[in-house]
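Every protein chain of the complex appears in place save one, which is left out.
Up next, subunit A:
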Amino acid sequence: MAGRAAALAILTFLLVPLGAVFWRAGGGAMPDVHDWAAVRFTLWQAALSAVASTLLAVPVARAVARRRFPGRGALIALMGAPFILPVIVAVIGLIAVYGRGGLVNDLLGLACLPPPGDGRPRCLSVSIYGLHGVVLAHVFFNLPLAVRLILQGWLAIPAERFRLAAHLGAGPGDVQRLLEWPMLRATLPGVVLIVFAICLSSFAVALTLGGGPRATTVELAIYQAFTYDFDLARAAMLSLVQLLLVTGAGLLALRLGRTEGFGAGLDRRIDMLPPGGRALWLGDAAWMTVAALFLLLPLGAVAVRGLSGLAEMPPSVWGATGNSLAIALSATLLTVSVALALALARRGWVDLAGMAPLAASPLVLGTGLFLLINPVARPVDWALVVTLAVNVAMALPFVLRIVLPAAQEVERSYGRLADSLGMRGMARLRWLILPRMRRPLGFAAGLTAALSMGDLGVIALFSDPDKATLPLTVFRLMGAYRTEAAAGAALLLLVLSFGLFLIFDLGGRGAATR
């Protein structure tokens, strides 16, 4: 019942603003050559980003799953980092490492070849702008997400199975064939499509690292149509294109995302036995080191630049921080409750409704809401509420993807026992669902809180100096060339986003007992 009501509310929230945009735009225009270029670029960069992120994630996830070492927990927490890293903060860090005058180009500059005849040294350099920059940023954001999703797949194989395999004398190759490959075959298509769908909607990365006729995504084109020309007809047409692209990917993800259970274990604490052999050990260590450096260097760059900027922050930062915290915590409670209601509804279309926001562009949604509110109230008065609602809708598909398989697994393993004992409603929630789902729920709550905290999207359309969120404040400070203050506020944003994530995720990982 609650699940169906929530599903209807979501569909209404998504469709009514879209209708407002179409109504205001008067039907839409036809795509021109630039729009088709944007479609091609969107698909190509998303495909490259998704495949690269997923393939690189497999060896990293396997290494983390089968090795035990000090700092393993920190590495897992780090894998949650870039996905929840506010985009504006991440871009500052990536430019600091890979941009002009950044760390990588400085290193490449050391290896200049001696000057040939014309007297100019020949140096290698990389540019972070254009297709490869966009893909690099997307891999930075999504590799860790892929690692965590695949790692969950690994951890979902009950430890008893690995013990059984070890007991039967299975080598690493046998374990791969018997346990790991079936898990990967069930997990990977879903992971690729999730990353693909995320990258299809790429806006902030394309805005900062792409742009121009050769590196514009559809989402960026929508934003430009709104902010530069206020051309609603073109924006409406582009949003229809975006809707088709992302709905297609979403439906595909839903189809391929169905995974088989591995049966339940008894919650015994058995560590997965690491395979022997020095070469395998070195390989695992190398994968984890490279992944850690790839993630840590940009974060470190933000921390270093931000520390010196903390003293420069204007007082407006604190009000914005309060707004952002209030939005983030409300969004967390709402999103997790809605996702749980949808997951427990056990109906296909309800599940689909929860994935529907993947097809929505936050910018189109925000503009539609703007058009709806405008006749009856001042839209800026509703800026924070609209931001909250859009944050909930945008986080929901990811949260549902985490919560739904876990809920299905609980039902598959313990549903009959609970039914036979008459555990229904609150009793079932309290004594079966919540304790069995503590870990995925904690992870999902952490993701939502951090995503909402760092979101810079719809709030930008409702600009009002008094109603800013922290990411918008960082953006404004950058725009005003107050680089030091922007870096300081970015560091504050980074600490708050990560702090919220860690509190929820660690809370979920504590043993749920007795």
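The criterion applied here is as follows: a residue touches a chain if its C-beta (ideal position, glycine included) is under 8 Å from a C-beta of that chain, and two chains touch if they have at least 3 such contacts; residues count from 1.
Keep in mind that, in the parts below, contacts and distances are computed from a predicted model.
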Should one name the undisplayed chain from "ATP-binding cassette domain-containing protein", "DsbE family thiol:disulfide interchange protein", "succinate dehydrogenase" or "tRNA 2-thiouridine synthesizing protein D" using UniProt, the answer is "ATP-binding cassette domain-containing protein"
Given A:138, A:305 or A:436, the correct residue touching the omitted chain is A:436
Options A:124, A:285 or A:427, residue touching the unrepresented chain: A:427
Extract the touching residues of subunit A with respect to the undisplayed chain. 264, 266-268, 413-414, 416-417, 419-424, 426-428, 430-432, 435-436, 512-514
